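Pasting in a structure now, in C-alpha cells, and then I'll have a few things to ask.
Note that this complex is displayed minus one protein chain, with the remaining chains in position.
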Amino acid sequence: MIEFSHVSMRYPNGFEALKDVNLTIEDGRFVAIIGRSGAGKSTLIRTVNRLNPITEGTVTVNGTDVGSLKGKELRRFRRKIGMIFQSFNLITRTTVLRNVLTAFVPDIPWYRALFGIFTKEEKMAALESLDKMGILDKAYVRCDQLSGGQQQRVALARTLTQNPEIILADEPVASLDPMTARQVMDDLKRINQDMGITILLNIHHVDLALKYCDSVLGIRAGEVVYYGPASDVNQDVLDEVYGKDAEGDEAPLIVPELSKEAADAR
Amino acid sequence: MEERILKAYEDRPKGWLFELACAIVVVALLVWSGSAVEASGTGQDGGQIALNILAGIAHPDTGLLFNLTTGGVPYLLVETICIAFLGTVVGAIISIPLAFLASRNLTGRVVSNIARLIIMAVRTVPPFVYGLMFVRVTGPGPFAGLLTMSLCSVGMVCKMYIETIEDLDYRILESLDAEGATTWRKIRFGVIPQLSSSFISTAIYRFDMNLRDATVLGLVGAGGIGAPLIFAMNAYRWNEAGSILWGLVVLILIVEYISTRIRTHLTRGV
Partner (left out) sequence: MPAKHASAKVPETISGGIALTWYDKIFKPKTVTLGNGKTVTRRASRGPVVAVLIIIVSIISIQVTGFDMTVLAENGGRFWDILFSMFPPNWDYMPSVWQPLFDTIKMSLLGSFIGSVLVIPFAVAASTNIVHSKVVVSLMRLLLSIIRTLPTIVTALIATYIFGLGTLAGTTAIAIFTFAYVGKILYEEIETVDMGAFEAMEAMGASKVRAFTSAIVPQILPSYLSNCLFCFEGNVRYASILGYVGAGGLGLVLNEGIAWRMYPEVGMVLVALFVTVFIIESISRALRRRLA
C-alpha cells in the first residue's frame, strides 16, 4: 500500500512541483495518472522510489517511510520497485538477455558484477521473463535492432525479473505508435491481473487510461484533483484535471463509444 | 514451456571463449613488458630528489623568471614560440603537396600508397635525429630547431590534410562545371574554400603540439627553452628548473586556450 501524507516538493528556485498531496493507493491497483505536462505526474511517481526527493510530508510504502531510508537500505527498498521509462533506458549496444540480466546486478558479488558473469539460474530466470513477454526468440539480439514496442517489452522483462511489488511506469507508451501502445498496455494489464503487482502509470492518452486502468489519479499544478475509479471519469473531471486553456477549449473529449467500452470492460 | 526456455539457454552464443583468449594474450604481453623494467639508483636518493624537485617547483627562481635579457625565461619562451611558429608554417607548406600526392581520390592507389609510406618514414624518425642532422647543416641554434620542427610536423599534419582532401565534396565542383568555370576557377572557388579552414585549423593544432615538443630541441642544442631547462636540471638547480617549468606550462595553457577558441571560430564560420 502506498500512502502519501501531506507530501510537498519545492525546488530550490521556489517552484512547487507537488502541493500537499494526500493519497492512499491499495495493493493490486492499476492506477493511471493523468494531467498536463509539467503538472507533477513524473515528480509524483518518482517520489515513490525516491528518484525525486520531497521537501515535506511522508511517503510510506508497505509500512516503510521512504524518506528515512539511506544508502544500502534505500537500495534494498528499490529492489522491490520496478520502473519503466518512455525512452526504454536499455543498454542498446548489448543483447536483450544481458539487459534483462542487469536486474540481478545489485545483488551479486562485485567480481561478478564487474565482469558480467551470471549463473545458470539467473539466466534461466531472465529467459523466463522474456518468455512471459513473448520475445524469447529475440534473447540474443542486440537491443538497437529491435522496434520500440519490443524494446519496451525487454524493459518490462527486466522489471519482472526483479519480482517487484510495485511497478512505476513513466509514460511508457508516449513514443510508440497506437498499435504497439495497445500491446504494451495489454502486457501491463496482464501483469497487474496475473501477478497482482500494483502499477502506477503516467500517461497522456486518456482513452487508453480509461480502457485499461481501474483507477485514475488526476493532477493539476502539483495538486491531486481527482482520485477514483476510472468508470467515474467524465467530462467534468477531465476539465478539472486539464483545465480549459486560453481559448476556452475543453479538455480531451471522451468519445462516447470508448466510454461505453470502458464501462463494459468493468 | 520449461523445455523451450532450456533450449534457448542451450543455444546461447559461446562468445566468452574469444574474450578469455584476448584476456590471456593481454596479460601475457603485460608480464613480458614487466620484465624490461630496470632501474639503477632508486631508493632514498630517488625520494630525496623528488622532494627537491617539488621544492624547486614550489619556489621558482623569480629572478630568472622575470629576467628580460636573452638569457631570461621570457625571451627563451618567445624564441620557442617563434621556432614553433615558423616550424609549423614550413611544415604545413611542405605537407600540402605531399598530402595531395597521398590522397587516394586524387592520385590513385599506387602513387598514394608510396606517398603514404614516405610520410610514414618521415614520421618515424625521432625528432632528435633530425635535430642532430640539421645542426650539422646550420650550426646549433634556433634555425636548426625550426627545420627539425617542420619535418616533425609533417607526419600529423599530412595525416589530417589527407583526411580533409579525401572528404572533398564533389558536388560543388559539379555545379561550378555546369556554370562553365575553368579548372583554375574550379580550384579557386570549389576546392580551396573547402580545404582552407580545415588546413588552417590543423596547422594551429600542430602549432600547439610543436610548442611542447620544442623542448626536445634544447637537448640537441637547437635552441629554445629546452637547453636551459636541461642545464638547470643537470646542475640540480631545481629553483631555476622550477621557474622554467612554470613559464612553459603557463605559456602552453594560454596558447592552448587561444588556439581552441580560434579553431572553434574557424569551424563554426563565425
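Note that the chains are named A and B in the order they appear, and that numbering of residues resets to 1 at the start of each chain.
Just so it is clear, a contact is a pair of C-beta atoms (placed from the backbone, for glycine too) under 8 Å apart; a residue touches a chain by one contact, two chains touch by 3 or more.
Please read these numbers as outputs of a predicted model, since none were measured by experiment.
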In the whole complex, of B:111, B:133, B:168 or B:191, the residue touching the missing chain would be B:133
Where B:5, B:73 or B:86 are the choices, the one touching the absent chain is B:86
The listed residue (B:13, B:34 or B:180) that touches the chain absent from the view is B:34
Among B:106, B:172 or B:233, contact with the omitted chain is made only by B:233
Contacts from subunit A to the absent chain lie at residues 49, 51, 74-79, 81-83, 85, 87-94, 102-103, 105-106, 110, 113-114, 116, 155, 158, 162, 168
For subunit B, residues touching the missing partner are 29-30, 32-42, 45-47, 49-50, 53, 78-79, 81-83, 85-86, 89, 120-121, 123-129, 132-134, 136-138, 141-143, 145-147, 212-213, 215-216, 219, 223, 226, 229-230, 233, 245, 248-249, 252-253, 256, 270
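Definition applied: only the chains that are shown with their structure count from here on.
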Taking each chain's mean CA coordinate, subunit A and subunit B are separated, in whole Å, by 52
Subunit B contacts subunit A in the complex at 1, 4-6, 8-9, 11-13
Within their complex, subunit A touches subunit B through residues 97, 120, 123-124, 127-128, 131, 136-137, 139-140
